[in-house]
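Up next is chain A:
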Amino acid sequence: MSGSTIIFYMLAALTLVSGVLAVTTRQIFRAAIFLLFSLIGIAGLYFWMQYDFVAAVQIVVYVGGITVLIIFSIFLTQQAGDLLPKPKIGRQIFSALAAFCGFSLTMLQLYQHKFIGTSEEPLLPTVSNIGDRMLGVEANGFALPFEVVSVLLLAAMIGCIVIALRSKPATT
Partner candidate 1 sequence: MNLTLLILLPLLTAVAILLMRNATQVKWTALIGSAAQFVFAFVLLFAFRNARAGGNEAQMLFELKYDWFPAWHIAFHLGVDGISVAMILLTSFVVIAGVLVSWNVTKMTKEFFFLLILLSMGAYGFFISLDLFILFFFLEIAVIPKYLLIGVWGSGKKEYAANKLALMLMGGSALVLVGMLGIYFGGTERTFDLMTLSQLHIPVAVQKICFPLLFVGFGVFTALFPFHTWVPDGHSSAPTAGSMFLAGISMKLGGYGCLRVATYIMPDGAKEYANIIIVLSTIAILYGAFATMMQKDLKYINAYSSVSHCGFVLLGIGMLTKTAMTGAVMQMVSHGLMTALFFAVIGMIYERTHTRQVNEMGGLLKVMPFITTVLFIVGLCSLGLPGLSGFVAEMTIFMGSWQNPDPFHRIATIAACMSIVVTAVYILRAIGKTAMGPLKAEFNNLDDAKWNEKLAAIILIGGIVAIGIAPFWLNDLVSPATEIIMKKLAAVHVGM
Partner candidate 2 sequence: MLNDFLILMKSELVIAFIIFLLLFIKVGTEMTNDRLLSLVQILLLANFIYSFFFIAEGDLFGGLFTTNTLMTFQKSILSLAVYLISLLFSDWLKKSEHMLEFFMLMLSAVLGMFFMISSGSLLMFFLALELSTIPVAAMANFDLEKKIASEASMKMILSSAFSSGILLFGISMIYGITGSINFAEIPALLDGSPLQILAFVFLFTAFAFKLSIVPFHLWTADVYEGAPVAVTSFLSVVSKGSIAFILLTTLYKTFAPMHEIWYNMVILLSIVTMIVGNLFALRQQNIKRFLAFSSIAQVGFILVGLSSNSIEGSSSVVYFVLIYVFSNLAAFGVAGAISQQTGKERIDDFKGLYQTNPFISWILALALFSLAGIPPTAGFFGKLFLITAGASKGNYLFITIAALNLIVSLYYYLRVIRSVFMDKNEQPIEIIYLNPSAKLGMIICGAGIVLVGLLSWVYDYITTLIM
């Protein structure tokens, strides 16, 4: 029972519990906060696996970016403090059932499957390695996806601008 194990289970607990709360609580702000915790927990798991870079990205993008975005949008669309409408109980049960079936099926398959790993020596996820892979154009390089994502972000930006910022006559 080493310390790392304890940390692992704590992180796991944090992630799952706050995840569950994030999708069940009826106060939208708390939901956002629980989401935040859950994401942080995942980041922690990355750290625990010594994938520091990903963990950092996770923190920056999610915690710093998306969650803030979500909270702002909540400000825009929600009067503070009022509870979310209660979901239909029937729907809830059915969804739970479906989700559970899916979960059990997946877990069953995952556990039944014998994963065969590689035997080659590992390539450590150091920032330098990541960096030259990221910009590599030959095999195992990810320059092209990088470009594609950039285009995607551009497009998303344009879309957001058009949709969110209405032109004058529309607003009046």
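How these were chosen: all candidates are chains of the complex that A comes from, given by their letters.
Keep in mind that, in the parts below, contacts are C-beta pairs under 8 Å (C-beta built on N, C-alpha and C of every residue); 3 or more make two chains touch, one makes a residue touch a chain; residues count from 1.
Given the structure is predicted, the values throughout are model-derived calculations rather than measurements.
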Note = Answering which of 1 or 2 touches chain A in this complex, the right candidate is 2
Ask   = Okay, in this complex, where on chain A does candidate 2 touch?
value = 105-106, 109-110, 112-113, 115, 117-118, 136-145, 148-149, 151-152, 154-156, 158-163, 166-167, 170
